[in-house]
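Take a look at chain A:
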Amino acid sequence: MADPARATTEPLVQVRDLKMHFPVSRGLLGRKTGAIKAVDGVSFDIMPRETLGMVGESGCGKSTTGRAVLRLYDITGGSIRINGTEIGQMSQSALRKHRPTMQMVFQDPQACLNPRMTLAGLIGEPLDEHTGWSRARKLERIYELMDAVGLNRNFANRYPHEFSGGQRQRIGIARALALNPSFIVCDEPIAALDVSIQAQVVNLLEELQEKLGLTYLFISHDLSMVRHIATRVAVMYLGKVVEIAPREALYADPLHPYTQALLSSVPDPDPETAQQVRRIILKGDVPSPANPPQGCNFCTRCPAVMPVCREIEPETREVAPGRFVACHLHDASVPTSIPTGGPTPGGASTTNQQGGSS
Partner candidate 1 sequence: MLNFTIRRLVMAVPTVIIISLLIFLLLDLAPGDPTAQLPLTIPLEVRDEIRLALGLGDPVIVRYFKWLQMMLVNEPLHALEQVTGWNVAPDTQRILSWQSRSPVGDIIAQRIPQTLWVVGMGYLFGILIALPIGIISAYKQYSWFDQLGTFIAMVGFSVPVFFTGVVLILVFSVWLGWFPSMYDTTLRVTDWDSFMRQVRQMVLPVSVLALFNAAQISRFMRASMLDNLNMDYVRTARAKGLRERTVVMVHVLRNSMIPVVTVIALGVPSVFSGAIITETIFRVNGLGALLINAIYANDIPMIQTLTFIFAVLIVLFNLIADVIYGILDPRIRYD
Partner candidate 2 sequence: MRLKATLWGAAAALALVPAAAMAERERGSSGHLNIIYWQAVSTMNPFLSGGTKEMNASSIVLEPLARFDAAGELVAWLAEEIPTLDNGGVSEDLKTITWRLKEGLLWSDGTPVTAADVVFTHEYCTHPEGGCSYRDRFAGIESVVAEDDHTVVITFEDATPNPYIPFVGAGSPIIQQAQFQNCLGARAPECTDANFAPVGTGPYVVTDFRPNDVIQFEANPNYRVPTQPYFATITWAGGGDATGAARAVFQTGEMDYAWNLQLAPEVIEQMQSGGQGELLVDFGPLMERIELNFTDVSADLPDDERGTRMHPHPILTDIRVREALSRAIDRELLTEIGYGPTGRATCNFIVAPPAMASPNNDNCLVQDMDRANELLDEAGWERGPDGIRTRDGMRLELLFNTSTNAVRQDFQALIQQWWREIGVDTRLRNIDAGVFFGSDPSSPDTYVKFWADVQMYASLFEGTDPTPHLEQRRCGREPRPETQWPGQNINRYCNPEYDALWAELNREPDPERRQELVIALNDMFVQDFAHLPLVARGRVSAKSTDLGGVVMNVWDSEHWNQAEWYRITE
(Lines give C-alpha, C1' and ligand atoms only; values in the text may rest on other atoms or scores of the structure.)
Protein backbone atom coordinates (compact mmCIF):
# COMPACT_ATOMS: atom_id res chain seq x y z
CA MET A 1 0.00 0.00 0.00
CA ALA A 2 3.05 2.19 -0.24
CA ASP A 3 2.52 5.42 -2.00
CA PRO A 4 4.63 5.22 -5.14
CA ALA A 5 4.73 8.99 -5.48
CA ARG A 6 6.63 9.22 -2.25
CA ALA A 7 8.36 5.90 -2.39
CA THR A 8 11.64 7.57 -1.83
CA THR A 9 10.85 8.49 1.78
CA GLU A 10 9.71 6.21 4.56
CA PRO A 11 6.31 7.05 5.99
CA LEU A 12 6.47 8.57 9.51
CA VAL A 13 3.33 6.78 10.57
CA GLN A 14 2.31 3.38 9.35
CA VAL A 15 -0.97 1.97 10.53
CA ARG A 16 -1.99 -1.53 9.48
CA ASP A 17 -5.27 -3.25 10.17
CA LEU A 18 -5.89 -1.25 13.33
CA LYS A 19 -8.77 -2.60 15.38
CA MET A 20 -10.33 -1.05 18.43
CA HIS A 21 -13.25 -3.00 19.82
CA PHE A 22 -14.96 -2.01 23.05
CA PRO A 23 -16.52 -4.90 24.93
CA VAL A 24 -20.22 -4.80 25.70
CA SER A 25 -21.23 -6.57 28.88
CA ARG A 26 -24.71 -7.32 30.05
CA GLY A 27 -26.55 -8.99 32.84
CA LEU A 28 -25.94 -9.51 36.51
CA LEU A 29 -22.54 -11.11 36.15
CA GLY A 30 -21.31 -8.67 33.53
CA ARG A 31 -20.69 -11.34 30.89
CA LYS A 32 -19.19 -10.03 27.67
CA THR A 33 -21.87 -10.36 25.07
CA GLY A 34 -20.33 -8.56 22.15
CA ALA A 35 -18.16 -5.70 21.08
CA ILE A 36 -18.54 -2.26 19.60
CA LYS A 37 -16.23 -2.29 16.63
CA ALA A 38 -15.38 1.38 16.73
CA VAL A 39 -12.35 0.90 14.52
CA ASP A 40 -12.29 -2.27 12.51
CA GLY A 41 -9.23 -2.81 10.33
CA VAL A 42 -7.96 0.62 9.42
CA SER A 43 -4.73 1.04 7.48
CA PHE A 44 -2.98 4.18 6.27
CA ASP A 45 0.41 5.85 6.05
CA ILE A 46 1.39 9.40 6.83
CA MET A 47 4.52 10.85 5.27
CA PRO A 48 6.77 13.21 7.19
CA ARG A 49 5.60 16.84 7.10
CA GLU A 50 2.36 15.72 5.55
CA THR A 51 -1.18 16.34 6.83
CA LEU A 52 -3.57 13.46 6.52
CA GLY A 53 -7.13 14.67 6.86
CA MET A 54 -9.59 12.22 8.28
CA VAL A 55 -13.27 12.84 7.66
CA GLY A 56 -16.49 11.07 8.36
CA GLU A 57 -19.79 11.40 10.20
CA SER A 58 -19.92 11.53 13.96
CA GLY A 59 -19.51 8.10 15.42
CA CYS A 60 -17.69 6.70 12.43
CA GLY A 61 -14.62 6.02 14.55
CA LYS A 62 -12.32 8.78 13.35
CA SER A 63 -11.61 10.16 16.82
CA THR A 64 -11.14 6.65 18.17
CA THR A 65 -8.68 6.02 15.37
CA GLY A 66 -6.78 9.15 16.31
CA ARG A 67 -6.57 8.15 19.96
CA ALA A 68 -5.78 4.54 19.14
CA VAL A 69 -2.88 5.61 16.91
CA LEU A 70 -1.39 7.41 19.89
CA ARG A 71 -2.18 4.38 22.02
CA LEU A 72 -4.47 6.27 24.37
CA TYR A 73 -6.31 2.98 24.24
CA ASP A 74 -4.99 -0.53 24.45
CA ILE A 75 -5.86 -1.53 20.93
CA THR A 76 -7.57 -4.76 19.98
CA GLY A 77 -5.32 -5.56 17.05
CA GLY A 78 -3.15 -4.27 14.27
CA SER A 79 0.17 -2.57 14.09
CA ILE A 80 1.21 1.05 14.51
CA ARG A 81 4.71 2.15 13.56
CA ILE A 82 5.71 5.66 14.34
CA ASN A 83 9.13 6.81 13.26
CA GLY A 84 10.12 3.20 12.73
CA THR A 85 9.07 2.03 16.20
CA GLU A 86 6.28 -0.48 16.54
CA ILE A 87 4.05 0.77 19.36
CA GLY A 88 0.93 -1.27 18.68
CA GLN A 89 1.46 -3.75 21.48
CA MET A 90 3.93 -1.80 23.59
CA SER A 91 3.12 -1.54 27.30
CA GLN A 92 1.92 1.84 28.54
CA SER A 93 4.96 2.26 30.72
CA ALA A 94 7.38 1.52 27.89
CA LEU A 95 5.32 3.81 25.71
CA ARG A 96 5.86 6.73 28.03
CA LYS A 97 9.37 7.23 26.70
CA HIS A 98 7.96 7.61 23.20
CA ARG A 99 5.19 9.99 24.15
CA PRO A 100 7.27 13.12 23.51
CA THR A 101 7.44 12.39 19.78
CA MET A 102 3.70 12.03 19.37
CA GLN A 103 1.15 14.39 20.80
CA MET A 104 -2.46 15.25 20.46
CA VAL A 105 -4.55 18.40 20.26
CA PHE A 106 -8.03 17.75 21.57
CA GLN A 107 -11.43 18.87 20.50
CA ASP A 108 -12.71 20.58 23.66
CA PRO A 109 -9.98 22.87 24.91
CA GLN A 110 -11.96 23.65 28.07
CA ALA A 111 -12.44 20.10 29.19
CA CYS A 112 -9.01 18.84 28.39
CA LEU A 113 -7.15 21.38 30.48
CA ASN A 114 -6.95 20.59 34.17
CA PRO A 115 -8.91 23.46 35.75
CA ARG A 116 -6.68 23.55 38.80
CA MET A 117 -3.41 24.15 36.95
CA THR A 118 -2.03 27.42 35.71
CA LEU A 119 -1.10 27.92 32.13
CA ALA A 120 2.59 27.55 32.98
CA GLY A 121 1.83 24.37 34.90
CA LEU A 122 -0.14 22.93 32.05
CA ILE A 123 2.44 23.66 29.40
CA GLY A 124 5.34 22.84 31.65
CA GLU A 125 4.10 19.55 33.03
CA PRO A 126 5.43 17.40 30.18
CA LEU A 127 8.79 19.09 30.71
CA ASP A 128 8.77 18.14 34.38
CA GLU A 129 8.02 14.59 33.43
CA HIS A 130 10.35 14.08 30.49
CA THR A 131 13.27 16.45 30.98
CA GLY A 132 15.60 17.12 33.83
CA TRP A 133 15.71 20.82 33.10
CA SER A 134 16.17 23.54 35.64
CA ARG A 135 13.26 25.77 36.55
CA ALA A 136 14.65 28.66 34.60
CA ARG A 137 15.20 26.59 31.52
CA LYS A 138 11.69 25.19 31.72
CA LEU A 139 10.24 28.65 32.15
CA GLU A 140 12.22 29.81 29.17
CA ARG A 141 10.75 26.98 27.13
CA ILE A 142 7.25 27.77 28.36
CA TYR A 143 7.61 31.39 27.26
CA GLU A 144 9.01 30.24 23.95
CA LEU A 145 6.01 28.01 23.38
CA MET A 146 3.60 30.75 24.42
CA ASP A 147 5.25 33.06 21.93
CA ALA A 148 5.02 30.37 19.27
CA VAL A 149 1.26 29.98 19.67
CA GLY A 150 0.67 33.68 20.16
CA LEU A 151 -0.13 33.85 23.87
CA ASN A 152 0.93 36.80 25.96
CA ARG A 153 3.69 35.85 28.38
CA ASN A 154 1.88 37.66 31.18
CA PHE A 155 -0.77 34.98 31.15
CA ALA A 156 1.56 32.30 32.46
CA ASN A 157 0.06 32.25 35.93
CA ARG A 158 -3.56 32.30 34.94
CA TYR A 159 -6.01 29.45 35.01
CA PRO A 160 -7.67 27.96 31.92
CA HIS A 161 -11.13 29.29 32.74
CA GLU A 162 -9.83 32.84 32.38
CA PHE A 163 -9.21 32.37 28.67
CA SER A 164 -11.41 32.37 25.60
CA GLY A 165 -11.98 29.22 23.58
CA GLY A 166 -9.44 30.16 20.93
CA GLN A 167 -6.84 31.00 23.54
CA ARG A 168 -7.44 27.73 25.30
CA GLN A 169 -6.87 25.86 22.07
CA ARG A 170 -3.60 27.74 21.72
CA ILE A 171 -2.69 26.54 25.20
CA GLY A 172 -3.57 23.02 24.10
CA ILE A 173 -1.33 23.37 21.09
CA ALA A 174 1.49 24.86 23.12
CA ARG A 175 1.24 21.98 25.53
CA ALA A 176 1.34 19.50 22.67
CA LEU A 177 4.42 21.18 21.25
CA ALA A 178 6.32 21.31 24.52
CA LEU A 179 8.46 18.26 23.89
CA ASN A 180 9.16 18.88 20.21
CA PRO A 181 6.95 16.14 18.82
CA SER A 182 7.21 15.12 15.19
CA PHE A 183 3.67 13.79 14.94
CA ILE A 184 0.53 15.45 16.21
CA VAL A 185 -2.98 14.12 16.07
CA CYS A 186 -5.39 17.02 15.83
CA ASP A 187 -8.73 15.63 16.98
CA GLU A 188 -11.35 18.07 15.75
CA PRO A 189 -9.26 20.94 17.09
CA ILE A 190 -11.61 23.60 15.81
CA ALA A 191 -14.99 21.99 16.20
CA ALA A 192 -15.70 23.70 19.50
CA LEU A 193 -14.56 27.14 18.37
CA ASP A 194 -16.35 30.08 16.84
CA VAL A 195 -16.05 30.24 13.08
CA SER A 196 -14.03 33.45 13.31
CA ILE A 197 -11.49 31.75 15.54
CA GLN A 198 -11.36 28.52 13.55
CA ALA A 199 -9.35 30.03 10.74
CA GLN A 200 -6.85 31.54 13.19
CA VAL A 201 -6.21 28.21 14.83
CA VAL A 202 -5.92 26.37 11.52
CA ASN A 203 -3.51 29.00 10.26
CA LEU A 204 -1.51 28.64 13.45
CA LEU A 205 -1.33 24.88 12.93
CA GLU A 206 -0.16 25.38 9.36
CA GLU A 207 2.42 27.91 10.39
CA LEU A 208 3.76 25.62 13.06
CA GLN A 209 3.91 22.74 10.61
CA GLU A 210 5.91 24.90 8.28
CA LYS A 211 8.25 26.10 10.95
CA LEU A 212 8.72 22.93 12.97
CA GLY A 213 8.31 20.31 10.26
CA LEU A 214 5.34 18.66 11.93
CA THR A 215 3.29 15.79 10.63
CA TYR A 216 -0.47 15.95 11.33
CA LEU A 217 -3.31 13.56 11.44
CA PHE A 218 -6.12 16.09 11.16
CA ILE A 219 -9.45 14.69 12.20
CA SER A 220 -12.50 16.73 11.34
CA HIS A 221 -16.01 16.53 10.07
CA ASP A 222 -15.56 19.89 8.40
CA LEU A 223 -14.83 18.99 4.80
CA SER A 224 -13.90 22.45 3.67
CA MET A 225 -11.42 22.89 6.53
CA VAL A 226 -9.86 19.54 5.66
CA ARG A 227 -9.66 20.59 2.05
CA HIS A 228 -7.81 23.65 3.20
CA ILE A 229 -5.24 21.98 5.39
CA ALA A 230 -4.84 18.34 4.32
CA THR A 231 -2.39 16.94 1.81
CA ARG A 232 -4.29 13.74 1.53
CA VAL A 233 -7.69 12.78 2.85
CA ALA A 234 -9.01 9.54 4.35
CA VAL A 235 -12.76 9.00 4.49
CA MET A 236 -14.13 6.79 7.26
CA TYR A 237 -17.44 5.04 7.53
CA LEU A 238 -18.49 2.78 10.38
CA GLY A 239 -15.02 1.94 11.64
CA LYS A 240 -13.40 1.51 8.24
CA VAL A 241 -11.53 3.70 5.81
CA VAL A 242 -13.49 3.64 2.57
CA GLU A 243 -11.28 5.89 0.52
CA ILE A 244 -7.89 7.55 0.70
CA ALA A 245 -6.77 9.97 -1.93
CA PRO A 246 -4.73 13.10 -2.47
CA ARG A 247 -6.83 16.12 -1.65
CA GLU A 248 -7.30 17.46 -5.16
CA ALA A 249 -8.24 14.14 -6.66
CA LEU A 250 -10.67 13.32 -3.89
CA TYR A 251 -12.54 16.57 -3.97
CA ALA A 252 -12.60 16.65 -7.78
CA ASP A 253 -13.56 13.07 -8.34
CA PRO A 254 -14.75 11.11 -5.33
CA LEU A 255 -14.80 7.41 -6.10
CA HIS A 256 -16.68 5.83 -3.23
CA PRO A 257 -20.44 6.42 -3.17
CA TYR A 258 -20.13 7.48 0.47
CA THR A 259 -17.48 10.05 -0.38
CA GLN A 260 -19.71 11.31 -3.11
CA ALA A 261 -22.62 11.69 -0.75
CA LEU A 262 -20.45 13.37 1.82
CA LEU A 263 -19.01 15.89 -0.63
CA SER A 264 -22.41 16.66 -2.10
CA SER A 265 -23.47 17.87 1.33
CA VAL A 266 -20.85 20.58 1.44
CA PRO A 267 -22.61 23.87 0.75
CA ASP A 268 -21.12 25.61 -2.22
CA PRO A 269 -20.49 29.28 -1.63
CA ASP A 270 -21.26 30.07 -5.22
CA PRO A 271 -25.00 30.09 -5.87
CA GLU A 272 -24.47 29.67 -9.60
CA THR A 273 -22.82 26.33 -9.29
CA ALA A 274 -24.87 25.41 -6.26
CA GLN A 275 -27.93 25.37 -8.41
CA GLN A 276 -26.46 22.57 -10.43
CA VAL A 277 -25.13 20.44 -7.64
CA ARG A 278 -27.49 17.69 -6.73
CA ARG A 279 -27.44 16.76 -3.15
CA ILE A 280 -27.42 13.12 -2.32
CA ILE A 281 -29.47 12.49 0.78
CA LEU A 282 -28.61 9.20 2.38
CA LYS A 283 -31.51 7.26 3.75
CA GLY A 284 -31.59 5.57 7.09
CA ASP A 285 -29.23 5.70 10.00
CA VAL A 286 -25.69 4.52 10.38
CA PRO A 287 -25.88 0.90 11.55
CA SER A 288 -24.70 0.13 15.06
CA PRO A 289 -20.98 -0.55 15.22
CA ALA A 290 -21.83 -3.36 17.62
CA ASN A 291 -23.66 -5.14 14.83
CA PRO A 292 -22.36 -4.01 11.43
CA PRO A 293 -24.08 -5.37 8.31
CA GLN A 294 -22.74 -8.31 6.43
CA GLY A 295 -20.70 -7.55 3.35
CA CYS A 296 -19.93 -3.89 2.72
CA ASN A 297 -20.56 -1.71 5.78
CA PHE A 298 -22.21 0.90 3.55
CA CYS A 299 -24.56 -1.51 1.76
CA THR A 300 -27.57 -0.54 3.86
CA ARG A 301 -27.47 3.06 2.69
CA CYS A 302 -25.51 2.96 -0.57
CA PRO A 303 -27.32 4.51 -3.55
CA ALA A 304 -25.42 2.18 -5.88
CA VAL A 305 -25.79 -1.00 -3.91
CA MET A 306 -25.37 -4.29 -5.75
CA PRO A 307 -26.19 -7.82 -4.57
CA VAL A 308 -22.52 -8.58 -4.14
CA CYS A 309 -22.21 -5.73 -1.65
CA ARG A 310 -24.47 -7.57 0.78
CA GLU A 311 -22.34 -10.69 0.53
CA ILE A 312 -18.69 -9.82 0.31
CA GLU A 313 -16.76 -7.14 2.09
CA PRO A 314 -14.90 -5.08 -0.52
CA GLU A 315 -11.14 -4.94 -0.24
CA THR A 316 -9.19 -1.74 -0.35
CA ARG A 317 -7.39 -1.45 -3.63
CA GLU A 318 -5.38 1.15 -5.40
CA VAL A 319 -7.47 2.14 -8.41
CA ALA A 320 -5.26 5.00 -9.54
CA PRO A 321 -1.82 6.09 -8.33
CA GLY A 322 -2.23 7.18 -4.73
CA ARG A 323 -5.96 6.54 -4.76
CA PHE A 324 -7.27 3.77 -2.61
CA VAL A 325 -10.90 2.80 -2.39
CA ALA A 326 -12.84 -0.05 -0.83
CA CYS A 327 -15.83 -0.52 -3.11
CA HIS A 328 -17.05 -3.27 -5.41
CA LEU A 329 -17.86 -0.64 -8.01
CA HIS A 330 -14.16 -0.14 -8.50
CA ASP A 331 -13.26 -3.78 -8.40
CA ALA A 332 -12.55 -5.02 -11.92
CA SER A 333 -13.31 -8.57 -10.90
CA VAL A 334 -16.90 -7.64 -10.14
CA PRO A 335 -18.86 -7.23 -13.38
CA THR A 336 -20.88 -4.06 -13.20
CA SER A 337 -21.44 -0.74 -14.75
CA ILE A 338 -19.23 1.79 -13.11
CA PRO A 339 -20.92 5.06 -12.54
CA THR A 340 -18.37 7.74 -11.94
CA GLY A 341 -18.66 11.42 -11.39
CA GLY A 342 -22.16 11.26 -10.05
CA PRO A 343 -24.61 9.27 -8.10
CA THR A 344 -26.84 6.68 -9.55
CA PRO A 345 -30.50 7.48 -9.33
CA GLY A 346 -32.62 4.88 -7.69
CA GLY A 347 -31.02 3.99 -4.40
CA ALA A 348 -30.93 7.54 -3.19
CA SER A 349 -33.26 10.39 -3.70
CA THR A 350 -31.81 13.39 -5.36
CA THR A 351 -32.93 16.92 -4.91
CA ASN A 352 -32.03 20.21 -6.39
CA GLN A 353 -30.43 22.70 -4.12
CA GLN A 354 -32.85 25.56 -3.71
CA GLY A 355 -30.86 28.72 -4.21
CA GLY A 356 -28.12 29.88 -1.92
CA SER A 357 -30.11 30.06 1.17
CA SER A 358 -31.34 26.85 2.59
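The candidates came about this way: all candidates are chains of the complex that A comes from, given by their letters.
One rule holds in what follows: a residue touches a chain if its C-beta (ideal position, glycine included) is under 8 Å from a C-beta of that chain, and two chains touch if they have at least 3 such contacts; residues count from 1.
Keep in mind the model is a prediction, meaning the values are calculated, not measured.
Asks: Determine, using the touch definition above, which of 1 or 2 touches chain A in the complex.
Replies: In this complex, among candidates 1 or 2, chain A touches 1.
Asks: Quick one: which bits of chain A touch candidate 1 in the complex? Just the residue numbers, please.
Replies: Against candidate 1, the touching part of chain A is residues 30, 67, 70, 72, 92-93, 95-100, 103-104, 106, 108, 111-116, 125-126, 129-130, 159, 161, 172, 175, 179.
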